[in-house]
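For this depiction, one protein chain was excluded, whereas all remaining protein chains were kept in their positions.
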Amino acid sequence: MSKGFDVRRQTGFNTIALTCFVLLYLPIILLVAYSFNAGDSIAIWEGFSWRWYVSAWENEQVQEATLRSVILACSSSLVATSAAVLAALATTRTKPWRGQTLVFAMVNQPLMVPEIVTAVALLIVFAAVKQATGYTGLLYLVLAHSAFCIPFAYMPVRARLQGMDLDLERAAADLYGSPVQVFRRITLPQLWPGILAGAMLAFVISLDDVVITEFVKSAGQDTLPTYMLGQIRRVITPEINAISTALLAISILMVITFFFLNRTRK
Amino acid sequence: MTDLSTIRSRRETRDRWLLLTPALVILTLAAMGPLLIVVIYSFLTPGDYGGVEWQFSWTSWFNVVAERDFFTEELKLADAHLTVLWRSVKLSLLTVILSFLVGFPTAYFIATRPAHKRDMWMLLIMIPFWTNLLIRTFAIMQLIRNHGTINMILLGLGIVDEPVQMLYTEFSLLVGMTYVYLPLMILPVYASMERLDFNLVEAGYDLYATRFQVLRRVIFPLVKPGVVAGSILVFVPCLGAYVTPRVLGGGKQLMLGNLIDLQFGQLRNWPLGAALSLTLLAVVMVALVFYVRAIGREGESDV
Partner (left out) sequence: MIEIEGITKTFGEGASAFTALDDVSITIQSNEFFTLLGPSGCGKTTLLRTIAGFLDPTRGKLALDGEDLLSRPPYQRPVNTVFQSYALFPHMTVAENIAFGLEMLKKPKAQIKATVDEMLDLVQMAPMADRKTAQISGGQQQRVALARALAPRPKVLLLDEPLSALDFKLRKEMQLELKRLQHETGITFVFVTHDQEEALTMSDRIAVMNLGTIRQIGGPRDIYDHPAERFVADFIGDTNFLQAELLDTTGEAARIRLGSGAETTARAAPGGPGAGGQVTVAVRPEHAAITGAGGALLPGTLQEVVYFGTDTHYHVDLDCGGRFVVRVQNQPGHMQPREVGARVGIDFAAGIGQVLKD
């Protein structure tokens, strides 16, 4: 039996699309594959081995950078998410108000302004502060990361708040729940998936950041991505691939969780 | 009689600003505020060892496009800057075109899958996008290096005698940026495509249009806002790209982002760096205005 005329078909589109999916994943798969290479090369396969994972694990610079990356991602996603949740509560379900546009512009600024511009701006300001105060610790990075993570944490929380049935909160108030009780018993439980999703996005964004970190960090304050960027001038060994694979695994895990958290909304 | 709604709305306003305070403080300290200081710096005189002298000067803005010859004091165009500027714009536009050529059919492909499978296909697009940009750039680098996978295969098959130089060329930047930013094209195009009513496509065929005519006269006009949005979403980060040209251009193929970096590093001309940053920002803002118009025309879009 003939299949008949398929209105959805466009000549060549399926081929291009499938090629696109292959090309999207091929470089990543190769990168991951060579992290298990027994040899020193990232092009010639010499058999399977864990040696580069071991060597990365034992590399003191990597250990230090990993620890710093994790501390940074945890603290800035915590700060960014807290601030974003409060901001989302303030900016949803209200009538248009004065200053609204300015607030939206500020919250979304990190998404609109090219990262290199923000990086340079922070370099200028923090250099002056560092000179004036003598403090060169991690707090500059925490502050910078928190700022550019805010819009990422803000978006899913806001979406969740907007999708929430206002009658639920009204019903709770109608049933003698005070504003605090309504927030704790009704709003917050429904908001959790959004908050979690926002926090995870913020974590990934902070963990992956290169440009702003590169400009803001003080000497010897490498995170994993800036450490890796610093290595490209040298001879590249599969150790970089091993670190990359570990980072990839974290990101992919987070993205998939985020995807399913967001899906349960519907 | 006291107007209750006035009292309550006054309290609401106070609560609102209280809730906004933490976010606004952080953003002022580490986003908006520093940006204003960049504006100030662009009008100062460069210090000898980096930093600035607090002396007003137009020179930096002037130097963005022109320079005065050191010996003859003759005015001429700043070739080095203009080359980089031109390369940034050219490569960004080429990346947009390439992303469109690959992304449009891909978005179409996803939009024509059964409804319950579309999310999964989109997830496949989103996973690479949310993974580290540096790592994805590395992955491309390892592929096209002189001793990389592609050259190894070409040499192994005897197609070439010596490795083809792909890394550190404009070609490598184009490939890298397309690879990295392609999801930004697919996302909004898919969003418009998903809402496309395929009865319209059927009507097109019914009225004697060929496949290509249906594509050009029915489908494309309907998803055009998504294409415009996607083009701008790709164009903006390309123009400000820093990591990709640094890794794949290797200091030979500078883009605007690297030129700015250079002013704060080796060249120690902070005011010029500030002026270049603001130039970049201005172009991006113009592009974003078009973006807002494009999605505005399409109605509510949550991209």
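By letter and in written order, the chains are A and B; residue numbering begins at 1 in each of them.
Just so we're on the same page, contacts are C-beta pairs under 8 Å (C-beta built on N, C-alpha and C of every residue); 3 or more make two chains touch, one makes a residue touch a chain.
Everything quoted here is computed from the prediction, not taken from an experiment.
K.L.:
Among A:Arg8, A:Arg93, A:Arg170 or A:Arg263, which residue is in contact with the omitted chain in the full complex?
P.N.:
Result: among the candidates, A:Arg170 touches the missing chain.
K.L.:
Can you tell me which of A:Gln190, A:Gln231 or A:Asn262 touches the chain that was removed from the display?
P.N.:
Of these options, the touching residue for the absent chain is A:Gln190.
K.L.:
Which of these touches the unseen chain: A:Thr101, A:Ser178 or A:Thr257?
P.N.:
Touching the chain that is not displayed is residue A:Ser178.
K.L.:
Which parts of chain A are in contact with the chain that was left out?
P.N.:
Within chain A, the residues that touch the unshown chain are 165, 167-168, 170-179, 181-182, 185-186, 189-190.
One rule holds for everything that comes next: only the chains that are shown with their structure count from here on.
K.L.:
Compute the distance, rounded to whole Å, between the mean C-alpha positions of chain A and chain B.
P.N.:
The answer is 17 Å.
K.L.:
Can you list the chain B residues touching chain A in their complex?
P.N.:
Within the complex, chain B touches chain A at residues 12-13, 15-17, 19-24, 26-35, 37-38, 41, 51, 101-103, 105-106, 108-110, 112, 119, 123-128, 130-136, 138-143, 145, 147-149, 151-152, 179, 182, 198, 201-202, 205, 211-212, 215, 236-237, 239-240, 242-243, 246-247, 256-257, 260-261, 264, 270, 273-274, 277-278, 280-281, 284-285, 288, 302.
K.L.:
Across the complex, what residues on chain A touch chain B?
P.N.:
Against chain B, chain A makes touches at 5, 7-14, 16-18, 20-21, 23-28, 30-31, 34, 41-44, 79-80, 82-84, 86-87, 89-91, 94, 97, 103, 106-107, 109-110, 112-125, 127, 143-144, 146-148, 150, 154, 159, 204, 207-208, 210-211, 215, 225, 228-229, 232, 236, 240-241, 244, 247-248, 251-252, 254-256, 258-259, 263.
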